[in-house]
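Okay, handing you the structure first.
In this view, the complex is presented without one of its protein chains, the others remaining in place.
Which chain is which? They are A and B, in the order written, and residues in each are numbered from 1.
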Amino acid sequence: MGPHPERLFPPEPGLRKVARELYEAVATLPLISPHGHVDANVLARDEQFPDPAALLVTPDHYVTRLLHAQGVRLEDLGVRDVGTGEPPAPEPRHIWRLLCRYWPTFRATSMRLWLEHELAALFGIEEPLSEQTADQTYDQIAEHLRRPEMRPRALFQRFGLEVLATTDSPLDDLPAHRALRRDPTWDGRVVPTFRPDQLIEAHGIARWNELLDRLATVSRIDTGSYRGYISALESRRETFMELGATATDHGHLSVEAEAMSESEVSRLYDRLRLGPRQRGDEDAFRSHMLMEMARMSADDGLVMQLHPGVWRNHDTAAFARFGPDIGADFPVATGFTAPLQRLLDRFGSHPGFRVVAFTVDETVYSRELAPMASYYPSLWLGAPWWFLDAPAAMGRFWSAITETAGFSKLAGFVDDTRAYCSIPARHDVARRTYCSFLARLVGEHRLDRSEATEVAADFAYHSPLAAFRLGIQS
Amino acid sequence: MGPHPERLFPPEPGLRKVARELYEAVATLPLISPHGHVDANVLARDEQFPDPAALLVTPDHYVTRLLHAQGVRLEDLGVRDVGTGEPPAPEPRHIWRLLCRYWPTFRATSMRLWLEHELAALFGIEEPLSEQTADQTYDQIAEHLRRPEMRPRALFQRFGLEVLATTDSPLDDLPAHRALRRDPTWDGRVVPTFRPDQLIEAHGIARWNELLDRLATVSRIDTGSYRGYISALESRRETFMELGATATDHGHLSVEAEAMSESEVSRLYDRLRLGPRQRGDEDAFRSHMLMEMARMSADDGLVMQLHPGVWRNHDTAAFARFGPDIGADFPVATGFTAPLQRLLDRFGSHPGFRVVAFTVDETVYSRELAPMASYYPSLWLGAPWWFLDAPAAMGRFWSAITETAGFSKLAGFVDDTRAYCSIPARHDVARRTYCSFLARLVGEHRLDRSEATEVAADFAYHSPLAAFRLGIQS
Partner (left out) sequence: MGPHPERLFPPEPGLRKVARELYEAVATLPLISPHGHVDANVLARDEQFPDPAALLVTPDHYVTRLLHAQGVRLEDLGVRDVGTGEPPAPEPRHIWRLLCRYWPTFRATSMRLWLEHELAALFGIEEPLSEQTADQTYDQIAEHLRRPEMRPRALFQRFGLEVLATTDSPLDDLPAHRALRRDPTWDGRVVPTFRPDQLIEAHGIARWNELLDRLATVSRIDTGSYRGYISALESRRETFMELGATATDHGHLSVEAEAMSESEVSRLYDRLRLGPRQRGDEDAFRSHMLMEMARMSADDGLVMQLHPGVWRNHDTAAFARFGPDIGADFPVATGFTAPLQRLLDRFGSHPGFRVVAFTVDETVYSRELAPMASYYPSLWLGAPWWFLDAPAAMGRFWSAITETAGFSKLAGFVDDTRAYCSIPARHDVARRTYCSFLARLVGEHRLDRSEATEVAADFAYHSPLAAFRLGIQS
């Protein structure tokens, strides 16, 4: 039993054979993870994972959101109340039982594919989860977690991870990354990613000033003026690069980017810090700063990742109680052609600049992203991601993108996960899926076998190294 | 001849076998029709259908629109001029001949699938329609219509209809529903649905006052104030529930919902009745009332159906002459994430509240509906509907929704028809189509056979009963 060895391959025998052979050639290539949310402390500390729920349920909003949709309360899944007066957390075993009880609701989802892979590969669990076997599977996982080969660093080797990028605030001095670099017993490659969203979205004067004061502290540069603020950000980027970073990451509702003059933006910066603010100030500043971030990327070579179009913290009551990242962020219609016009006009053909665009609005694939990526040399396309990190969704992406843009501007797969143990499963689902896509192109005589083999290896391994400029180890 | 017994199944032999077996297990399950537009009088009166055109062409805008697109005038299809000076209606036989003449233009459409099913199953007509055989098929249908087994109540049994929901104005005192309930010779389940659109869209002071006066009359509650208006609506909901209603239905251009304070909305209500109105008053009122409808649903448990995004009566000349529902309603781009934020923030996790969202804009499937339905317990997803009630469109829906949200939040199939005899055909097309979809998941080892069988039966039967709270007969 367990996950079928030919899962996700086309059911038609001829195509299946091609897909399987393509897959066999890429299945064991090292994993490149250029965009994710694992905490570097997991590897720096290398501690045993506490329990099955804390490993596989509570911190993974891909999983908790599906349970919440069934009426399960987030607190009953161990999600921590960020306010005061936190009630006692539920027993991990009870959390696990909830997952088992609602297991049928995961049918057809990516989450099921990933969890089944993890359960089988890491814990030897090959039967479907169920209420009847909940305690037994809980104990089996808990037993495995006590083994040394289940420690994070051991898993790093076992997973075949060649690079793991984390996502980090410029305010973070990256002690875990520093510790890993210093540690003579560790030679894995873990790199930070510069994500300055909170230093660009000027929400609230008090909070904004507090953040900019912290930026001054960590950078040792006075942020009292716009010039100082820019220098501080540039300095933080340098620090990140010294610790191996090759990319930045930007998740705003819109990617509208329009530069202001130095004097205008200086006055705006002062207003944002001191008040009184004017209507639209925050948007104008973000728009200016996205252009400025592109300018910095053109200068220092950090690859700029853009992923607009998500309404964050839609469930405000849950946000007040549990904070962000609980699965209540939802996409909205978005665009790239119009809002990015000025940015691409200025940097789209700049040899030092590279931007990787992600979307959770599929309508832009054939309409905006493929046409623009097949014209502007600086624009690469991120993999279908988040809600679209799923077999049929990936097929739609490849189908919509490649007829216009080919394969050469695809940045490869990103797992985008905070669930460390799901990384190999996520890469495996992707590899199976695009090998199936390529098998059909072979079956239609649009690619020959050797071309398909090359494309599969590129997407799995060479493209993300190239796209994220990870080829040369710092 | 006639419709092929394996129509709509995948052509690949392995998948076809699985699809056929899944279909065989659900083909004869009772029909649940929780959302439709059949007139309850059809069953209350149980009269013989007058003629083939009046049964299959004239009242079905799914059919007349396709003929109109070929240049056939609506009046030549028997569509009644709502003004004065109505010209004599065409001979039913001439209408039928037009359908036969243009039969090739129905190729690949759902309408052809439905009509072929009806013609074969009810009238023994297994050859394609054609001008040559038009009179012969007309006579053959006319002959069948005279038989007692072709009366509406007999067909209700033969169709295996377990529940049939109609769609009704709060101004309707539901005499047909009352008559059916009183009739000792009738034990079918026909329930009304509360559709208050016209009482929420305040178009024109005179018309608005007339409607609210009628609301006062039917509810016996003074609607002179906002409070009275709300009480009258609540009272009508109660009456509908006494007659078996479990749902409301709301079709506005936007689902923007934002509550005003009691005092604000009272003043607005007075302005709408007495004037002078201000710009935006009608939109603000509708937006407030959608939130209020959600509040009532949370209180009384009626399931709220939302289907925004349709520009009604696009062809204003035809509207002036023939009225609404002639096939000239067309979708526009729409959204759910932003406009429903306040409503879901307030009621999305409320245990009493349930909303079923329908769309004719496919872009929201993976972008908005699946992400939100897999977080908010109150949100269920309606089947692809209207223009999207078709095999490939259903496949796109299932594919885009289920990888993110699984199957558990799908409200099952709705036929949404005013063509009574098309109900079994529509359910049959849907059952064949999702069994084919499930067969592919089985073929890709994403579901095992027993799971697929369960999902198929859920979607056909158990899910609509559960989603529309039809499980307990009132």
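What we mean here is this: a residue touches a chain if its C-beta (ideal position, glycine included) is under 8 Å from a C-beta of that chain, and two chains touch if they have at least 3 such contacts.
Quantities reported herein were computed from a predicted structural model and do not represent experimental measurements.
Which of A:157, A:316 or A:337 touches the hidden chain is settled by the complete complex: it is A:337.
Seen across the whole complex, the unshown chain contacts chain B at 3-4, 6-13, 65-66, 68-71, 104-110, 113, 311, 314-318, 327-328, 330-333, 360-363, 387-388, 390-393, 396. Mapped onto chain A, the interface with the missing chain covers residues 12, 14-15, 333, 335, 337-338, 341, 344-345, 348-349, 351, 363, 366-368, 370-377, 379, 399-400, 402-409, 440-441, 443-447, 451, 454-455.
As a working rule, only the chains that are shown with their structure count from here on.
Chain centres here are Cα means. That of chain A falls 40 Å from that of chain B.
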